[in-house]
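One protein chain is absent from this view; the other protein chains keep their places.
Coming up: chain A.
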Amino acid sequence: MYAEQVHDYLKVFFKETNCDILSDEGYMLSVQLTTDMDKRIMNRPFYWQYIEATNSTPNPARLNLITDRAKIQNQFMGEIIHFGSGRLHQIFKATKELGSFVKMYQHSNGNKGKQQMLTPYFCVNYKVSYYCDQTKEVIYSLGINLINGEIEDNFHDFVSQLDLKTAIPDDHFCLQYIIKPGRALERLDSMIQNIIQNDDHSWAEEAKKRWQKELEVLDFFYDGMEDKPESYEIEKKGLKDRFNPRIKVEIINGGLFYLH
């Protein structure tokens, strides 16, 4: 993320979360946070505990965020924010929390006055992580048609191109789902399970081989000892923690979509 991208991102984020942008120089952004946003990104739980316990007037922070430090003379004018900085990381986290669940309707220009049907879909964006002493992550965006149960990958890339709004357009009606969203979620979950099971897991085999090899080296060091010292068990545990292959499935976000 370059300085300009960070700047644009912040503008969108604060606008979307109702924080007033007091000034915008293109390389510096002055923002009045709301109470909710202060709690999310400022890391000061004790302050808020105190305000709430004493019923005092809250005074959420005003941030001067410098997105391009090359353009400023005085670095004390504000907080330098960039890709990799803690503050931006917190804003990413807040974005995730505030962008988890949606319900959207597709709008279209043509066919005014004619009644149209919208089909319900349910989408979950999954992140699958493979861990051993190395990591790999894959995103799956699965969408399921709640009428016929068809499942498609790359669903998000598809819907993000559409004109979607939170309210149902005039003259439209939604088909009633046949598959309940709760049931759909189970289907998607088992789909993910399937995808994972059919994936190439040579990485896990390789990790186990590395583990085995290092275990042999370790055993050689303590070879012939009747009572192995504690450090042997500690090392062994260390090897397990390092190499034991694991798979983690996280949900990024998801929601209901009514589409043409």
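Just so we're on the same page, contacts are C-beta pairs under 8 Å (C-beta built on N, C-alpha and C of every residue); 3 or more make two chains touch, one makes a residue touch a chain; residues count from 1.
One rule holds for everything that comes next: contacts and distances are computed from a predicted model.
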Out of "ATP-dependent helicase", "Tripartite tricarboxylate transporter TctA family protein", "Circularly permuted type 2 ATP-grasp protein" or "Nitrite reductase, large subunit, nucleotide-binding protein", which one is the UniProt protein name for the chain not included here?
"ATP-dependent helicase"
Full-complex contact with the absent chain, from A:Tyr27, A:Phe92 or A:Phe158
A:Phe92
Note that chain A touches the absent chain at residues 1, 9, 12-13, 16-17, 82-86, 92, 95-96, 98-104, 125, 127, 129-131, 133-139, 141, 156, 160, 164-166, 181-182, 185, 193, 196, 201, 203-204, 210, 214, 216-223, 230-231, 234-235, 237-238, 241-243, 245-256
